[in-house]
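Note that this complex is displayed minus one protein chain, with the remaining chains in position.
Think of it as A and B in the order they're written, each chain with its own count starting at 1.
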Amino acid sequence: MRPFEYLIPASVDEAITMRQEHGDCSRFIAGGTELVVAMKAGKLRVDYLVELSRLTTLRYLKLTDGGLTIGPLTTHAEIARSPLLRGPWLALAEASASIREPQVQNLGTIGGNIAFAVPSADTAPPLLTFDAMLALQGPRGTRTVPISEFFLAPYRSVLGPAEMLVEIHLPGTGSHFGSAFCKVGRHHGLGLSVVSVAASLELEAGTIVRARVAMGVAAPTPRRVVEAESLLLGEKPDSSLFREAGRLVSQAATPRAGSIRGSPEYKREVLPVLAERALGLAAARASAHAERGSR
Amino acid sequence: MKISFTVNGRSQELEIRPERTLLEVLRDDLGLTGTKHGCDSGECGACTVLIDGEPANSCLVLTPAVRGRHVLTIEGLAEDGKLHPLQQAFIDHGALQCGFCGSGMILSAKALLDRNPSPSRAEVRRGLAGNLCRCSGYQQIVDAVMDAADRLREVR
Partner (left out) sequence: MIDPAIADHEYAGQPRRNEDTKGPDGPAFVSSFLRGDSLAGLQEKTQGIIGRSVPRHDAYQAVAGALQYTEDLRFPGMLHCRILRARYPHALILRVDTSRALDVPGVAAVITSRDVPHNRLGPMQQQHVLADERVRYLGDPVAAVAAETPETALEAAHLIEVEYRELPAVFDPEEALKPGAPILHGASNLFQRQNVRHGNVEKGFVESDLIVEESFRTPFLEHAAIEPQVALALPSGDGVIVYSPSSKPFSIQREVARALAIRQNRVRVIGTASGGGFGGKNEPILEPTLAILALKTGRPVRGLFTREEEFVASTVRHPFIMNYRSGVSRSGRILARHIRLIADTGAYPAMDSKTGGKTALVKGAMMAAGPYRIDNVLVEAIAVYTNQPVASNMRGPGVPQVCFACESHTETIARRLGMDSLEFRLLNAYQEGDVTPFGDTLFSVGLKQTMRQAAAAFGWAKEAGR
């Protein structure tokens, strides 16, 4: 790799100052699973790396006021195993668990997955269905951005220069809430995603009162499919309803041609199946969640 | 940069350029060539080492990131010339053909068994999913890990 300087900040503030000082030729590095690969391939020119991995205050999963906050340095392995993600937010654990390599699960972080704005970031579709709020901190202070406004284009987000993702907040849910993440991967459903769907449903008296459906690797960025969500609202869970929602997901997809992972035709063919499956699981989990009674 | 870390139980203090990966430093500076170089992108797992007991692709780890940590490579697994039950099981079941995936495979298996001493075959496959083997079809590898799990449980 091209030589660079490796800077070790003692705090988030110091990390931001370091980035500010070195501008465009500097980058944050957490697990490095995206960054180091890109640098080795000569796709990224970096003169200064600002290490985040030892900022242990950013590595946590905490229940707060009925919601959940996640530190950006939490690894995929920690997310896949966390007991806090066994309930309403199971789709997120499923997403991190779908990374094929345990080695990459150990190194890779949710913050890196989101901030790098990879079109195939697995944690993005579930977070979109949870209406996650992202706290960003930069030289001008902190701001909060809903995840639906975070991604702009492949590898581009609203993060400004020297700005860092410092927290992910999942709002509290009702007591009948379920989610699921389904994807097509190359190794028995694991590995780099070919296409994915996340769904979350909230039920009240057996009726869908809140629906979110998001797709991954089916458009320039991970995104929700509002048309499918509107269809589901006010209805009772039903497989033909989910099938229809799946068709809307497929119609909304704008996958790019020329991807070696999957053709647009294949993705459009498979999306309704993934959507129906994810919605079915989300509905079943929402009912089961209700039966457990707690939240 | 001066980086101090432990490799196979021994302290190392090295003056290295930060852009050097842990894989390069292990192989070229410390002469520990048991960890292999397969794909440079964290896909094949041939470069797997354990960092504080957890498997990681050393080709993706910049050496400064392991300061103060404990790194275990394949060379550190046997103790006083006595093979770890995993290594013995790999021999007994003919689990290695060309052998190139072996170091990474054995270390990932060790981490798996340390976390889950009684895995099912499916759990073994899931735990080794980050280690590719082009020779074997994985069957004897899984047999070896299941057998090693038995042997390790007997010892405990």
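Throughout what follows, a contact is a pair of C-beta atoms (placed from the backbone, for glycine too) under 8 Å apart; a residue touches a chain by one contact, two chains touch by 3 or more.
Quick caveat: nothing in here was measured; it's all calculated off a predicted structure.
When you scan B:Met1, B:Leu14 or B:Cys39 for touch with the missing chain, the hit is B:Cys39.
Summary of contacts with the chain left out: across B:Val66, B:Leu113, B:Cys133 or B:Leu152, the touching residue is B:Cys133.
Contact between subunit B and the absent chain runs through residues 27, 31-41, 44, 46, 73-75, 77-78, 83, 87-88, 90-92, 94, 96, 98-103, 106, 132-135.
We take it that only the chains that are shown with their structure count from here on.
Between subunit A and subunit B the centroid-to-centroid distance comes to 29 Å (mean Cα coordinates, whole Å).
Of all residues in subunit B, only 1, 17-19, 21, 40-43, 45, 48, 51, 54-57, 60-62, 64-65, 108, 111-112, 127, 129-130 touch subunit A in the complex they form. Residues of subunit A touching subunit B in their complex: 1-6, 8, 29, 31-33, 36-37, 40-41, 49, 51, 53, 77, 100-104, 106-107, 187, 190.
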